[in-house]
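Only one protein chain is missing; all other protein chains are in place.
On to subunit A.
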């Protein structure tokens, strides 16, 4: 393994661990459609530091993917529209940048891994070409250099016989291999931040673990920030540092990963954790959160979760809860823990 992926002088310009690489502040995104305005994201805040993994958890329609697409700048506008908020990359608001400036960040500084690797790879171009394209577009590499680097990348993500397979087309690879190629493409230029939008959803469970491990390993090696978007609580547990749970376009709870699993501070998170099948509950009926996911054209008044919540009060039906700092029983702040529930104390301690 030489050159392309070895630590280059680029590493020096990386931030001190702990300072946010990317910060999303009060982001609002809506879609104008024939049926009205769908409020997909309603004031999301989160940040990722270099080397840190943030898992964004939520069901379909919770706004997690829309947030990611807005960060990447690949949201279809129209019908999408950012109505408020900022996305700070190293302190600069990307929403105010020109198209060309943003394009230079895409792929080089912030890269994305998509859910379905087969449909995300161009069927008429060989994988080698598509991998090499990263170097050709961003670094002006020659065809030959690009090919050599593509082989190197394929080796790096452990694709067997990379040199022979570099000319193969996406449909000739298995699902896991294709996702590895997507990871290789995202990693090609050693970005600071990777956004992985449900990277393992389309894969077999056994392959899921391999792909996740590979991603986590490469992330640690290059000290990248990683935003992992998923609806799978199992995937998150091993790799994430912190979790943000989204519901109806808002963050309802953030916590370090183990705290969240051990003691959720929001009824929605609690419900999610309860609905994971467990071996010791064999024979019992599996818990499911009652009701339906919220209609984004008509988000319920107050807390969006209130119609499905077991503990909702009148306050929950009228007032949108703020993201409260969570404390332990003695009132000491729990680092990194926040909950958007009026009844977080009862939920956490009761």
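Rule of thumb we're sticking to: a residue touches a chain if its C-beta (ideal position, glycine included) is under 8 Å from a C-beta of that chain, and two chains touch if they have at least 3 such contacts; residues count from 1.
In the analysis below, contacts and distances are computed from a predicted model.
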| item | value |
| --- | --- |
| Chain left out of the displayed complex - its UniProt protein name, from "Putative aldehyde dehydrogenase", "ABC transmembrane type-1 domain-containing protein", "Oligopeptide transport system permease protein" or "Ion-translocating oxidoreductase complex subunit D" | "Oligopeptide transport system permease protein" |
| Residue touching the undisplayed chain, where the options are A:33, A:142, A:174 or A:295 | A:174 |
| Residue of A:137, A:299 or A:320 touching the missing chain in the full complex | A:137 |
| Touch criterion as defined above, residue of A:158, A:258 or A:349 at the omitted chain | A:158 |
| Listed residues A:33, A:83 or A:122, member touching the removed chain | A:122 |
| Missing-chain contacts mapped onto subunit A | 72, 74, 103-108, 111-112, 114, 116, 119-126, 133-134, 137-138, 158, 160-161, 167-169, 172, 174, 177, 182, 185-186, 209-210, 213-214, 216-217, 220, 238-239 |
